[in-house]
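One structure follows; several queries about it will come next.
Only a single protein chain was left out; the remaining protein chains are all shown in position.
Order of writing sets the labels: A and B. Residues in every chain begin at 1.
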Amino acid sequence: MLAGILSEGTELDENVKLALSVFLAVAPLDIKTVEAPPEASPVIIVPFEPAQISSPTINALGNSPLRMTGNWRVFRPVWNREVCTKCMACLARCPDGCISLDEEGFPCVDYENCKGCLICVRACPAEGIEKVREAQVL
Amino acid sequence: MTLRHCLKALGDRVVIVNAASCFTLLAIYPLSPFRNSWLYTAMASAPAGAQGVRDALDVLIEKGKLDFEEDLKVVVLTGDGSAYDMGLSSTSGALYRNLDFYYICYDNEAYGNTGFQESGATPLGSKTTTTPPGERHPIGSELPKKDLFEIWKSHRPPYLATISPAYPIDLINKFRRAGQHRGPKLFISLAPCPPGWGTDPSRSVDLAKLAVETGVWALKEAVFGEVGHTVVPKRFKPVEEYLRGQGRFAHLFRPARQEETLREIQERVDEYWRLHKLLL
Partner (left out) sequence: MKREMLTGNAAAAWGVRLVEVDYVPVYPITPQTEIIETLAGWISDGMMDTRFVTMDSEHSMITAAGAASATGARAFTATSSQGLLYGFEMIYTVAGWRVPLVMVNVSRGLSSPITLEPDHNDILAIRDSGFLQIHCETCQEVLDSIILAYRLAEDERVLLPVMVNMDGFYLSFTREPVEIPNLEEVREFLPPYRPKHAFFMASQPMAQGVAVLGGPAYSYFKYQMHLASLKALEVYGEICAEFEREFRRGYGPVEGYMLEDAEYALVMAGSFSTLGKKAVKRARDKGIRAGLLKLRLLRPFPEADLRKALEGKKAVAVLDQNISVGKGGILYSEVASCLCNSKKRPVLLSFIGGLGGKNISPHEFEFLFEKMIEAFEEGTSSGTHLLYTEKEWEEMSLLKRTAENEGKA
């Protein structure tokens, strides 16, 4: 079926081989289903609250970092301080704005919010940022 | 990233008026990444929302109900779906009324938030989920991209520019120049969209750079309709270099090269630069 899409026979073979190895690498496990206990929270009468409380507005601005989004990451950027020239190219390019400078002027990243896009890795003229896999699959 | 640079250039005293786009999901109750004010309106009418906010601030200050120190810059932020298609009427209205506001359009060349469907900003030959290349329609999107720059320019706004995340200094300079004018100040930013474009997120800046180096994305400005190019590559790279690395154009190369379409895309780019006498 894939033959029409992939022109090279070898590419198809390679893919099949790769898919098979991934399939075999996953150890079979028994899945037991347990019925979740029904929620015990009682139904309430929702009280009236004036618009000052109940309008969909946010007064506490700039509070997004409270919601940690770093767990999306597959690769993590790691800085090599020996190579870093403090040029700040990574800081300027970070789409998330989660790179800042520490007391010594080296870039440091908020890993709780870094999504691992690795634009910084490519932006670094000194090639001083390494990408490190978050969790190694055995 | 562009947004971050834009906001840096604009300062804190800003209210962003947003239309339905990926950015709408930035401010989700109870969290907001912005230190400035924000109003989500609807997909079609962010410029009308900007009109309401601007006029209200003006009239409240005029009547002494609000201190002039409390004034804000009004900034419309939308995607290309809203800017190129649904919001054209309200944008045209705001330009016609010479509304004093900024407009930043994030152009990822399709309806990205809904999963990458064709929009008026989709370029010729792009695969989208509504222009899947098939036996009868092998090239993907069969229509060339609308020229929003020219549509906006026909209203003769005081300032209009294209920007790119790969050229932050160009971007900051343009915001500085725009700030000298009252009236509409408009920006269209090419915004690589990794899931839609079929590219690795780390390559986003490189791609934006390639778009400029191949001439696909012209960095320019228009002051009261007078066009000037701000970054002109000394030698244009072939457009293929930009296209080849992107999943949305992969069908133009494999299984067989679609020469005619590739030629047409290149020809359209050349024609643009010849028209502006920057390509001989």
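Throughout what follows, contacts are C-beta pairs under 8 Å (C-beta built on N, C-alpha and C of every residue); 3 or more make two chains touch, one makes a residue touch a chain.
Bear in mind that the values here come from a model prediction, so they are computed numbers and not experimental data.
By the touch rule given at the top, the unshown chain touches A, B in the complete complex.
When you scan B:Thr2, B:Thr41 or B:Thr162 for touch with the missing chain, the hit is B:Thr41. From the options A:Leu12, A:Leu61 or A:Cys108, the residue with contact to the unseen chain in the full assembly is A:Leu61. Contact residues of chain B toward the unshown chain are 12-13, 15, 17, 24-25, 27-29, 32, 34-42, 44-45, 47-53, 55-60, 63, 65-66, 69-72, 89-90, 92-93, 96-97.
Although one chain is not displayed, its contacts with chain A can still be listed: residues 46-52, 54-59, 61.
What we mean here is this: only the chains that are shown with their structure count from here on.
Residues of chain A touching chain B in their complex: 4-7, 56, 58, 60-67, 92-95, 97, 117-119, 121-123. If you check the complex, the residues on chain B that touch chain A are 1, 4, 26-27, 29-38, 165, 168, 194, 200-206, 254-255.
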